[in-house]
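So the structure is just underneath, and the comments pick up after that.
Presenting chain A:
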Amino acid sequence: MTIRNNLRQTVAGVPNPKYDLFIHQQTLFKFWSFIGKYYQGELLQNTDLLHTTLREFTDFIKPRNPKLVEGLELISTITNSELQNVIFDYNQLFIGPDKLLAPPYESAYCSPEGLLMQDETLAVRSFYFKAGLEVSNKGQIPDDHLGLEAEFLAYLLWNQRISLEECTVGDNDAGTFQQMYSQFINQHIITWIFDHCNDVIKHSTTNVCRAIALIMYGVLDLEKHCLV
Partner candidate 1 sequence: MGKQLGFLVDSERCIGCHSCEMACKNYYQLHPSLRRRKVHPIQENDYSMPERNYMSLACNHCVEPECMRVCPVGAYSKRDDGIVMHDPSRCIGCKMCIMACPYQVPQFDPEVKKVDKCKMCAQLIDKGEKPACVAGCPMEAIQIIDITSFNKYGAVKLLPGFPNPSITKPSVRFIKPTIGKQIRRDK
Partner candidate 2 sequence: MGELPLVLFTVLSQMAAGAFITLYILDVKGKQFSLETGKLSTIVIFITTVVSILLSSFHLGHPLGATKMFTNIGSSWLSREAVLFAVFLILLVGYYTQWKPDKASTRTQLGGVTAIVAFLAITASGMIYVLPARPAWNNFAPVLFFWLTAALSGPLFIGTLFAIKGEKILNLLLPTAIVIGIGLTSFLIYTSLLVSSTGLVQATGINMLNSSLFWGKLLLNWLVPLIIILASVLWKKKLDTKLVTVVFLMVLVGEIIGRALFYGSIEALKIIGS
């Protein structure tokens, strides 16, 4: 596919600022799509795919903070046996049937009672609604499940990209999606994601889940500073 003019790396020999933004949101898009699929359990069926996707991370994520360094290094150490056991690790952390070691729900961390389907969940629900979306089985899967929140972010970035390709940065569409994206990160993701990642890092028994948690921590630590 051809990159449209306004997304060329340089325009008339001059570095194009929009290009950076474009590339960057591609990186994030890839990241959030991955997290979404991972937390919705899709990638676990095919551990090879999981492994290759993880390895790709090292191609496009720069180890710019300790967590990222550690995470990216871990990826290279992942063994086959770990890939075989990742499912059990993953289940103990996010699925059950026992008490979850790292519940993937915002309200489990943010609601005073650590319960599901609390105010946080409904806040997320109305946020989705603003973007014209809702949870496929609403009322059954808590809206603030990380798999869904990540999918939502990926969705926003996707649409931002389209508007980026079609017109100039700062144009309203891209702007709104960008705004929604940062709002959602600020109002929801960073309110709990670091605690969550720490739980994973603490309890996970494979480098797979730990690495992903470390990278998520690292990426968001940087996002936190980027976003206004």
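The candidates were selected such that all candidates are chains of the complex that A comes from, given by their letters.
Rule of thumb we're sticking to: a residue touches a chain if its C-beta (ideal position, glycine included) is under 8 Å from a C-beta of that chain, and two chains touch if they have at least 3 such contacts; residues count from 1.
Quick caveat, the model's predicted, so the values are computed rather than measured.
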Selected partner (touches chain A in the complex), from 1 or 2: 1
As the complex stands, chain A meets candidate 1 at residues 112-113, 115
